[in-house]
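Heads up, one of the protein chains got dropped from this complex, but the rest are sitting where they should.
What follows is chain A.
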Amino acid sequence: MSTITHDPGVMDRLLFGDNQFFGVNHMSEEKARAQAMRFQDLDAVMAVLDAAYDEGIHTFMCTTHERVAEIVEVVRSQPERYAGFTFYPCMPYAHKYANAVTDYGMLGALRRFLPDDGLVATAFKGGRAVARKDVESMITMLIDAEMSMFRGVPTPVVFLQNVVVDLLLGLGFDEAFAVFAHHVRDKYGAEPGYITMNLVPLLDVLDRVGIENPIVCSNMNKLEFRMSGGADGYRAVLEERQFRAIAMSVFASGALSPQEAFGWVAEFPAIESVVFGASTAAHIHSTREIADQVWPRAAVPGRS
């Protein structure tokens, strides 16, 4: 297995997430629904993204939800307003596939998401005996399908979503991570990123398939919420392993105050970025201020 070296490009310290726009809230369904109502119109979404941009938060880490295509369109059409606005796509939007599997079965779903070319038809007709390269081609075709909405906007890091990463990780489908890395680098000139709820075992596997210093995004918070295997393992890898850490759920879905949350993050110099979501300009502003205060830039190695 060849070694995949990383692009030394620097990620922003604060990345803006998209859960709030799509009715995802780990603490309350009522709150999730209120947000889904509020962000039904694109204008409401753009107003919040504008507020983040004006606060100096220029990276939007988003799923490949179909509504993101509308956001991309707005950004693409106003290059001056959104100079430097960067997308970190996270694929796939898992519900889309899960629903299709319910509707069409496993193979039927795959067939719907893959282009209708000879390879797929042949693979399915036989019903078995899939060559290694066929599965590889399918993975890359799925990546291309997900990336099509981002044409014409910068996507320097492309992530594989946690449900898929963790499913593959458990199954032992390690090669898929390398296939993803190669394709994202070769075709999109981007760094591969991996979102996971199982940080420690994922780092081992990425190491094994030759992905050096990988970008990995995982739950990291003072409450130890959803840090699989326990917080000790997370502490150990943050102190000892070479990887580019992005912390998510640092507020543990709102259970921690921003001061507490960033105070904890500041204890780990290896955390390069934090991804967070917010619904109002005031909330974004205060989060940015508190982050600057409690987690000052100087605390991050390799940054000016």
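By definition in this document, contacts are C-beta pairs under 8 Å (C-beta built on N, C-alpha and C of every residue); 3 or more make two chains touch, one makes a residue touch a chain; residues count from 1.
Note that contacts and distances are computed from a predicted model.
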Looking at UniProt, which of "Pyruvate dehydrogenase E1 component alpha subunit", "Lipid II isoglutaminyl synthase (glutamine-hydrolyzing) subunit GatD", "Cytochrome bc1 complex cytochrome c subunit" or "Gfo/Idh/MocA family oxidoreductase" names the chain that isn't shown?
-> "Gfo/Idh/MocA family oxidoreductase"
Consider the whole complex, including the chain that is not shown, and state which of A:Ala145, A:Val163, A:Ala281 or A:Val294 touches that chain.
-> A:Val163
Quick one: which of A:Met227, A:Val275 or A:Ala291 touches the chain that's been left out?
-> A:Met227
From the listed residues A:Glu55, A:Glu73, A:Asp144 or A:Glu175, report the one that touches the chain absent from this view.
-> A:Glu175
Omitted-chain footprint on chain A covers residues 22-29, 32, 36, 95, 98-99, 101-108, 123-124, 127-130, 132, 135, 163, 166-173, 175-176, 197-198, 201, 223-231, 252-253, 255
